[in-house]
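Please see the structure below; I have some questions.
Missing here: one protein chain of the complex. Every other protein chain is in place.
For reference, chains read A and B in written order, and residue numbers begin at 1 within each chain.
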Amino acid sequence: MPVADPTQSAFLELAGISKRYAGVRALEGVDFACERGKIHAVLGENGAGKSTLIKIIAGVVQPDSGRMRLAGSEVSFATPSAANAAGVVCIFQELSLMPDLSVADNISIASPPRRFGLIDAKAQRRRAEELLSEIGCEDVNPLRRVRDLPLSRRQVVEIAKALGKRPQLLILDEATSALTSADVEKVYAMLARLKAAGVAILYISHRMHEVEALADRASVFRNGRHIETFDKGRRSTADIIQLMIGRDIAAQYPPKPARNAAKPVLALENLCWERQLDRISLSIGAGEIVGLGGLDGQGQKSLLLALFGVLRGVTGRLTVADREVRPGSPAAAKSVGIALVPEDRKTEGLMLPMSIADNLAIASLDALSTGPFIDTGRERTAIQRAIARLQIKLDAASDAVSTLSGGNQQKVVLAKWLMTDPRIILLNDPTRGIDVGTKQELYRLMRELADQGAAILFYSTDYDELIGCCDRVVIMYDGRIVRELEGDDLTETNIVASSLNVDTDTAAGAAHA
Amino acid sequence: MLDDIAIRIRQNIGLVTAILLFCALYIFYNAAHPRGFSSAVLVQNGDEIFALAMLAMAQTVPVLMSGLDLSVGAVMTMVGCFASYLLTGAAGGAPLHLDMFGVHLGLGTFPGGVSGILLGIAVCLAIGAAAGFINGCVVVYGRIQPIIATLATGAVYIGIALFLRPTPGGKIDVDLNWALTNSLGDFASTVHIFDDGAAAWFAPFAWIPVPFVLLVLIPLLVWVPFRRSVLGRAVYAIGSAEGAAYMSGLPIERAKIAAFTLAGFFAGCGGLFLAIQTSSGNADIPQAGAYTLNSIASVVIGGTSLLGGTGSAIGSIFGAMVLRVISFFFRIFDIAPLLQPLFEGVILLAAVSIGALGMLRVKNTLELFR
Partner (left out) sequence: MTAASFSLSRDDRPILIAAAFIVVILVAGTVYTFARFGSAPLLSPAYLLQQLQIGAFLGIVSAGMMIVILIAQIDLSVPWTLAAAAMMATSVGGPLAIPVGLGVGVLVGLVNGVGVAYLRVPSMIFTLGVNAVMRGLMVAHTGGYAPQTGATDLMRMLAGDRTLGIPNALFVWAAVSVLVVVILQRMSLGRYIYAIGNKEAAAYLAGVNTRRVTVVCFVLCGLAAALAGVLLAGYSTKAYQGMGDAYLLPSIAAVVIGGTNILGGRGRYLGTLIGVVLIVLLNSVLSIMEMPEAGRQVIYGLVIIFMLLVYGRGERVTS
């Protein structure tokens, strides 16, 4: 097993680290090392042990056994702040910001500048401005509350906060998942600077092209074990994916069937809402998967919410199967056959402490009831069928849904809606933070549902996914649909160009030149 | 710069509204009052406002942490009962003396005079803070929800108050009562400073009621430093996102205990003043409950979110004053006493409902759930 070059002294070394949660193995005898001045990618499916590894390094959890050495001396961190004090700083996937506090407060939350023992607001603000400009995001006013910022800006603040701790070892856990492409470039530049300054960087991402672009070295984890570490360029993407899932994968995306002109199930005409949706017209036929593309925050999410009855004051015409509808609530949308897999499965998709069965049945209880009473026999059958159909991996349906892995949780959200037999399925970035294996299952399922006659509107921040899965992709820019791509036009170059709302030919020319 | 001001106003819109509402109501009240804008009216209002304002501040601290303290009224009552023993001014005073199942507890002699009174005040405030500290410990180390933990400790504190004063009674030093519940001039002449309050430079300030001075001093000396301390900001951080606060390495447990201790201290201030003002201790359970509930109402009117994370104790003071001024109106508008409870309820409901009308304008209904 090729491990990091032993002649070069590693900055962080783990030896024989093991961790179990309630008897379930999360990490088993892991040896791992990373060096200063290198970006080191950590790859693996969800549940492979990456998050546990990071949590141990960052002092959030303690290992059951094993040793950890930092810059040659043995360490063990009891808390995240102890890790911070030693120069180990982590940007977590779940944002660690306090939404009601200002940007400046958040950035200096752990060790604010003080005068006479009290927090010095002016110095704190200066510090925030400096750090934000270090990333190239001076447009964020440090006085603003984090709550009022869009998700992508919050992620920027999160990064500034980590930078402020002057890390020796910086860990990024899916830290770019919510960033706009413009910000991603800035973050890449910042990482390059940190690398040049000799900071060790651990980088976790499910986006393969990001890993390819950034990492000097990569380690693959599977089932709590460290499988392999290799330098950049030694392994192809296909090899890496195979290492991650431990088996061959046939095709990443299911084949697209030839399109036949189906009559539209969902048609929108001049849909407007506030300043975020601007005369949207679109129709989706039965059996069609339509992608929503574009930069983050161009109105894609609002469009899905508008169709699902969440937004008030939507104008325009909306027809479902030739009948004009105007859903005023998700309940009304559900009754005309619309389903939505929401953005955040943990707070919007699931009641985490409730059982898997309860979560699955919640949307279809009306259909499973006789009068006001639940028909428990029918309910049980329907739940079992849903679990089997999506191959949700679980011990018992009565377990809390929070005990499932992220991918399986997302399957529960989808299964909940499939139990209602929807005609129209709206998906809001359903594969965000989900492992490769489950992603592929979801792609197959989407195609299967489309083949059975569902109309699917699919928003994703991953262009690969849009190209691989969708029959058609509409690109949104500033609340409008600016371009519709189909067939051979459906290429990454075209998507990127349309997302920036520049002339496609110019962009294509630039790409060819 | 203008941008900054706009952001600050938008972020403190609750506080601004409460201040404007209070000013409007209070000016209107004074205009309608036959002796409006006079020192006498101000003094009377100050006395009536002070205890609730303190309890509103007390309630704010746990609420900012997205907890509630249902024991503030009980702490106030208990401290008041202690005060009725400790602030008699006479040496030995009425020795604290309890009968319980035939067991007699005596607190020995207590120093008299000014030093005795100052010591008594310190002891009373310490008792309030200690009660809050116990609340904090039950919440942090017992890991019990604040609302239910303080419901329970509140019963204990009321019980202690009842042991102390099964029936209303006790006596507070007359000078102390006079000095603290009147104007600055009366204060000066009672404690013999500024030529007994006759100093020329002092004259322009002599009309200011002492309670109002305290209402400025206590927040300035206690709340403002707390808010700007690391612990104070940790309180806001916990109310905003406790998990994130933990991940950021904030001293969560210490901040929670500090928040409840501070709440106990403010409630103690309220209890102390109430006892001084009424010259007695009274373990009045309905009154304790009413003060607790009104403190919550004050916090909400003052622009602090019950979900935690945003707001300030200053807003709550104005919330309490709004609530009290509303009841003053009954006196000048000759509303039948029988109708007063109804009006109070309707006005409270109207206030919170108007504040909530913005909810009907929310365009993204998901925002309603955060």
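Some observations on this one:
Keep in mind that, in the parts below, a contact is a pair of C-beta atoms (placed from the backbone, for glycine too) under 8 Å apart; a residue touches a chain by one contact, two chains touch by 3 or more.
These numbers come from a predicted model, not from an experiment.
Considering the full assembly, A:E348 is the residue among A:E134, A:E210 or A:E348 that touches the omitted chain.
By the touch rule set out above, subunit B reaches the unshown chain at residues 68, 100, 138, 142-145, 147-149, 151-156, 158-163, 166, 242-243, 246-247, 252, 283, 286, 293, 296-297, 300, 306, 338-346, 348-349, 352-353, 355-357, 359-360, 365-366, 368-370. Where subunit A meets the chain that is not shown, the touching residues are 60, 94, 308, 310, 329-331, 333-335, 340, 342, 347-354, 358, 361-363, 365-366, 369, 372-374, 396, 416, 420.
In the analysis below, only the chains that are shown with their structure count from here on.
With each centre defined as the average position of its C-alpha atoms, the distance from subunit A to subunit B rounds to 46 Å. Residue ranges of subunit B in contact with subunit A, taken from their complex: 3-4, 7-8, 11, 225, 228-230, 233, 236-237, 239-241, 243-250, 308-310, 362-366. The residues of subunit A lying in touch with subunit B in their complex are 60, 79-81, 84, 92, 94-102, 105, 109-110, 112, 114, 117-119, 121, 141, 143-145, 273-274, 302, 305, 310-313, 329, 348.
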